[in-house]
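Note that one protein chain of the assembly has been removed; the remaining protein chains are unaltered in position.
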Amino acid sequence: MSTLEVRDLRKSFGAIDAVAGLSFTLAPGEMLAVIGPNGAGKSTCFNMLNGQLRPDAGKILLAGPNGTMQDITGLPPREIWRLGVGRTFQITATFASMTVRENVQTALLSHHRRTWRFWRPANRHAGPEADRLLARVGMQSQADRPAGILAYGDLKRLELAIALANAPRLLLMDEPTAGMAPAERTALMTLTRDIARTEGVAVLFTEHDMDVVFGVADRILVLNRGHLIAEGPPAEIRENPEIRAVYLGAHI
Amino acid sequence: MPISRRTLLAAGGTSLAATLAAPALVRAQSTSAPIRIGEINSYTAIPAFTVPYRMGWQLAVEQINAAGGVLGRKLEVISHDDAGKPSDAIRLAGALLDESRVDLLAGGFLSNVGLAISDVARQRKRLFVASEPLTDALVWEQGHRYCFRLRPSTYMQVAMLVDDAVKLNAKRWVTVSPNYEYGQSLVKWFKALMTQRQPGVEFVAEQWPALGRIDAGATVAALAQSRPDAIFNGTFGPDLTNFVRQGNTRGLFEKRGVVSVLTGEPEYLEPLGDETPEGWIVTGWPVESVTDATNKAFIEAYRAKFNEMPKMGSVVGHAAITAIAGGIAKTGSVDTEAMADGFKGATFPTPFGPALWRAQDNQGTLGTYVGRTAMKNGKGIMVDWRYVDGAAAMPTDEEVRKLRPG
Partner (left out) sequence: MDFFLLQLLTGLASASSLFLVAAGLTVIFGVTRVVNFAHGSLFMLGAYIAWSILSRLPRTPEHFALGVLATALATAAIGALLEIALLRRLYRAPELLQLLATFGVVLVVQDAALWFWGPVDLAISRPPWLRGAIEIAGLRFPFYDAVLIAVGPAVLGLLLLLFHRTRWGLLVRAATQDRDMVAALGVNQRVLYTSVFALGAGLAGLGGALALPQGSANLQMDLAVVTDAFVVVVVGGMGSLGGAFLAALLIGVLQAFGIVLLPKITLVLVFLVMAAVLVLRPHGLLGRPQTAARSEAEALAPIRPAGAALQAAGLASLALAMAAPFVVGPYLLTVLTEAAIAVLFAASLHLMMGPGGMASFGHAAWFGIGAYAAAFATKALGGGLATGLLLAPLAAGTMALVIGWFVVRMSGVYLAMLTLAFAQIAWAVSFQWVEVTGGDNGILGLWPQGWAMDPRAMYWLALALCVGGALLLRRILFAPFGFALRATRDSPLRAAAIGLDAPRLRLAAFAIAGAAAGLSGAVFAYAKGSVFPTYMAIPHSVDALVAVLLGGVQTMAGPIVGAVAFTVLQSWLLTSEFWRFKLGLLIVLLVLAFPGGIAGAAAAAWNRFRRYQP
């Protein structure tokens, strides 16, 4: 049983095939890393998965709550989110005019379908649940600070808490540790792995820091020019001479 | 109400200040509080007209007070700028009535501002003397007991020009007029009166430039395209300057009669300068060439005080005060209800000669000059002019009764 199934996904921009026939599956609780040089098609792939881009061809199937696979190809981001897909962005996207807790509460309001209410103050909604999520990512002590003044690492953790608000089955993380200090990176991704394991969330992430990739990923996809050139557990990828030559460099 | 020949002679024969200070009117209350007139006008929105207008009423107040005031009391004008907005005018009218405790309201340039103040007057049952707004609605459709209006209305302006327009014996007419109530009303009346007077007249095209934003070249070309025999113009101010310049260059006015409202007024004629088209039939004021004593006296007093020539606005401002003074003098008090009755039929002097408040519709009979434009030393002037008394340009009493409710 898998959480996500991608079949022959394609997208081109003019003459350039950004993603040229990509297929893979992702199991619950699994940490799957996508790596590849710049322009390999990682971001395009991500943007198709979360609905920002419409694929030219191919299918994206997501496991529903009862285990049946639903076709989510080409749905808009907000509908994909409704079906249980959380996401973090390469450049953090949070609500700067709200406090940390309110950020999570806003996501919870949407998850609980309470957005179209006009009377009861929003910050009284699901406070304990928001605090639990913040505690999960170690942000509870900053719950009342404005999100606009957080340090970058804290913003990344806040994003993770927001992404978890709809109890997702699939988490998409685009460069989750970009801009963080090395120690923070490992901490964040270890935390993510814990969540994936305990809650059965499937995580798909891209990452530049190879220490992080090989430290936390269960499996790695290697893309180059839109094509999948290798797939396997970290140890296997590390030993693959072709990948060493094409992309990773001798130092791995 | 017809004016008797005697009133005219009497009023015309004496100087304005003397009329108002006539012994019969002076009561022994020269020490009492001044009569307060609350005045509202578009001083910042329409300065070309309203600045001379203010100078005109300032002169009148000074003259009347120098001669002893009205009912033995001095006149005092409290004046505010409405910024060209009816809603501000309404608030200011309230301020004048409630805070400044004025005895009556006066002023207005824009028709909608005039109507707004008039509506306050109707609601509050206080007197309003509209000096400049030209809309017919002020004394007809929206007319009421407490509103008096001094200047010839759009209907009257057109009626004064129609005789000469008919004499042009032109068949194909085009009209150009600013795209708002004033301009629309001018064209409506011109068409109606011409059709009445000259069977077979045709209106072959019309142009409605937005006020202050005329696309003069396109407008002139569009009018010329219809190959008219004659043109009726209602534009004024900056639009008129642009229109005339394009028209001159493109030859629109050559061999064509033009009938034009307000163009002979110094404030609108002056900017035309050495491009003043010759031979247009216009309403206005030949300030350079009037010779009668009342006009002369006014012009001299004005020049002595302000060191410049008066404009039409100055005349209206001056006459607004003398018209109020005349009404109060006849009423004998400043009680609103008494004034609403007493103003009817009251006579007053103006720089153009004597006039009165018509009893039937509270319209002033202040007239205006009709003549032809010409050029002298690079400046526009009016020639072949005659004064048309307002009373001569009114519809019949019967028609007015139909137009004015109540």
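So that you can tell them apart, the chains are marked A and B in the order they are listed, and the count of residues begins at 1 in each.
Rule of thumb we're sticking to: contacts are C-beta pairs under 8 Å (C-beta built on N, C-alpha and C of every residue); 3 or more make two chains touch, one makes a residue touch a chain.
Owing to the predicted nature of the structure, the values given are computational and were not obtained by experimental measurement.
Of the chains on view, those touched by the hidden chain across the whole complex are A, B. Only one of B:98, B:278, B:335 or B:384 touches the chain withheld from this view, namely B:98.
Screening B:33, B:66, B:192 or B:210 for touch with the missing chain picks out B:210.
Listed residues A:42, A:87 or A:157: the one in touch with the omitted chain is A:87. The missing chain, though absent from the display, is touched by one residue of B:34, B:47 or B:345; that residue is B:47.
On the side of subunit B, touch with the chain left out of the figure occurs at residues 44, 47-48, 50-52, 80-81, 83, 85-88, 90-92, 94-95, 98-99, 111-112, 115-116, 118-120, 122-123, 135, 137, 142, 179-181, 184, 205-210, 212-213, 215-219, 221-222, 224-225, 237-238, 241-242, 245-246, 248-251, 267, 270-275, 378. One chain of the complex is left out; on subunit A, the residues touching it are 50, 52, 76-79, 81-82, 86-87, 89, 93-99, 102, 105-107, 109-111, 114-123, 125, 146, 148-149, 159, 162-163, 165-166.
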